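Moving on to chain A:
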Amino acid sequence: MDLPRTIKYEADRVAGFGKEVMSVPGCENLQSCIQCGTCSGVCPLSIYMDYSPRQVMALTRSDFKNEVLRSHTIWLCASCYACTVECPRQIRITDIMYELKQRAIHDGIYPKKFPIPVLAKEFYKMAHKQGRVTDNWLATWMFLKTNWRAALGMWRLGLGLIKRGRFSFTYDSIRQKDQLARMMQTVDNLSIDALTDAKPKRKASH
Partner candidate 1 sequence: MKYSYFPGCSLKGTGRSYEESLLPVFKALGVEMEELDDWNCCGATAYMAVDEVKACVMASRNLALAERLGHAELLAPCSACYLVLNKTKHYLHDSASVRGVVGQALQQADLSYSGNVPVRHPLDVLINEVGLDEVKKRVRHPLKGLKVAPYYGCQIVRPYATFDDQYNPTTLDRLVEALGGSVVRFPLKTRCCGGSLTGTLPEPGLLCSYIILKEALARGANVIATLCPLCQFNLDGYHDKITRKWDPVRIPTVYFSQLMGLAFGLSEKEMGLHRHFIEMPALAASAAA
Partner candidate 2 sequence: MNEKQWTPRIVAFFCNWCTYTAADLAGVSRLKYAPNMRVIRIMCSGRVDPQFILEAFAKGADGVLIGGCHPNDCHYAEGNYKMLRRFQLLQRMLKDMGIEEDRLRLEWISAAEGEKVKTVMNDMVAKVTAMGPLGMPGRFADWDKEMEHLEAAVATAEAGQPAHSHSQQEVKHA
């Protein structure tokens, strides 16, 4: 039988990770977390999580970057903000989850075949390219990229949408796509320094 060791050594920590996250605007209060578990207590999705939101806070603060960014928890967050408004230390947990998601995508260490980051990336691409998002196509692409069998399971829903005139067969998009592209290019071109207090570790493009 293969028994994995659960001990953590100092080498398992990524020094400075917690501080980096806490330097992002809105994430500062994490330092004052008292590990009361209110976030997990109110989170409707905590019952599916590998680490509870409280544990994610503790792991982040203690520099366990790999554990946090590989966790399912950050992807299960539906961003309903229940934890954020209930936290007795006014830690903006939802915003921290967003920050962790961005870092996971950036570092490419989210759980493979996990549809949520794929959805996020597809959403990003479509919004970027078209300026708008056509929801039914977004869902279609996501299923094709993760689990095409699941897409088959959705045929009934798709058909229902078509029948009820809620399915868009073409992409919706804005007129001035080039304008939006220029704006995004500007963001990419801006040096990292300009964003130090906004995004300490942000890279120019994804």
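Quick note on the criterion: a residue touches a chain if its C-beta (ideal position, glycine included) is under 8 Å from a C-beta of that chain, and two chains touch if they have at least 3 such contacts; residues count from 1.
On how the list was made: all candidates are chains of the complex that A comes from, given by their letters.
Since the model is a prediction, treat every value here as computed from it, not as a measurement.
Touch between chain A and the candidates 1 or 2 in this complex is found for 1 only.
Contact residues of chain A toward candidate 1 in the complex are 25-26, 44-45, 47-48, 76, 78-82, 84-85, 92, 94, 98-99, 101-102, 105, 115-117, 119-121, 123-124, 127-128, 131-136, 139, 142, 150, 156-157, 160-161, 164-168, 172, 174-176, 179-180, 182-187, 190, 194-199, 202, 206.
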